[in-house]
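Note that one protein chain of the assembly has been removed; the remaining protein chains are unaltered in position.
Our next item is chain A:
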């Protein structure tokens, strides 16, 4: 084998997978995983660990995989990560651990994400479960939101002996892992469900259908229900729209609505009650991972799908792997293109979208080249469905109902990065609720920091 290249990963054929919701990437088997693990140089001063937001001991677990000690590898990862089967699948490794791998300088980086995924999948299939702490320390902590930040924080606190209850607004726990990321990237029953079960096995209670700020407030949790500290991991779930004419027409959706119908409500299945509207020709506006997820979902529901993005391919914020998968499956990319109006028929249904050509100007504050309109370049795309995927912001419900909890001008909760401490005593926060929409692994890192902060606070009390 070529040591400069990754052991290839098995995937479903693009033509076949474009018509189903089964997982695209099939993962490594034992032989492939061990062969890939053998490519690791076991660096003394491992740069990959610095690239991992939760600092998994990557060389150690990879050596264990190489030697076939999968259970040990699983324990090594568990020391740092609560959701390895998820992170191995959805982390942008190319800009994190794998981006720093020494192998990547001359050849291809070691497939750290796929190896992590292999270990997590192997552990689940072989019934390896985390050990519940022997006794609790009697302190009660409430965690708000059961996404990656909340699950990680709750898991860490439970391991330290705290009695933890997670409050979740939706009817199923998991946050974006359940309603946002589609089945074909992250299987719900097979992967997400068992990872959440593992957190419960640590003694964490999960109460669904509780909206903090409406069903109960943070102050009530602390004053009436005996919680001594609270971690807010409520995410950034409020969708943005463009504000262009025609945006309220029938057939215009936020990506959140489209994905929630499909992923959480399983509208893609005939035996579930929730409907989903799929047109024949769909435009997805935006270029992030959520846009790719919405596009590939619409494609699987039978539509011709266009990604409409105002910058060029180099600036697409989505993971390279996702863009590649979308293209393989037949998603069409209309780049340097920006919608200006949605056209409707007499019944207010979408019948087209007027778009304007863009070109790239000088770099803006974020360092990305700013798109500039090309005058007189408008043309009409013939579409019947438009999915807006322009990003999300935090829901102000919690901050507006909690006395003394301060937010910044983007409605993000102000919290210390190292320990999650907010402006209100005993209340900690992390993940997208603090940073605005980011990644699963960064939310986990924030959940971990919050657990540390809460432990310091309560053990010092």
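One rule holds in what follows: contacts are C-beta pairs under 8 Å (C-beta built on N, C-alpha and C of every residue); 3 or more make two chains touch, one makes a residue touch a chain; residues count from 1.
Basically, contacts and distances are computed from a predicted model.
Student: Given the options "Cytochrome ubiquinol oxidase subunit I", "Na+/H+ antiporter subunit G", "Electron transfer flavoprotein subunit beta" or "Sulfide/dihydroorotate dehydrogenase-like FAD/NAD-binding protein", which would UniProt use as the protein name of the unshown chain?
Tutor: Checked against "Cytochrome ubiquinol oxidase subunit I", "Na+/H+ antiporter subunit G", "Electron transfer flavoprotein subunit beta" or "Sulfide/dihydroorotate dehydrogenase-like FAD/NAD-binding protein": the hidden chain maps to "Sulfide/dihydroorotate dehydrogenase-like FAD/NAD-binding protein".
Student: Looking at the whole complex, which of A:194, A:239 or A:317 touches the chain that is not displayed?
Tutor: The single option touching the absent chain is A:239.
Student: In the complete assembly, which of A:138, A:275, A:375 or A:460 touches the absent chain?
Tutor: Of these options, the touching residue for the absent chain is A:275.
Student: Taking the full complex into account, find the residue in A:45, A:347 or A:366 that is in contact with the omitted chain.
Tutor: A:347
Student: Of A:38, A:211 or A:438, which one is in contact with the hidden chain?
Tutor: In the complete complex, the chain left out is touched by residue A:211.
Student: On chain A, what residues meet the omitted chain?
Tutor: Residues touching the hidden chain, for chain A, are 169-171, 208-211, 214-216, 237-239, 241, 243, 247-248, 250-251, 253-254, 256-257, 260-261, 265-266, 271-275, 277, 347-348, 392, 395, 397.
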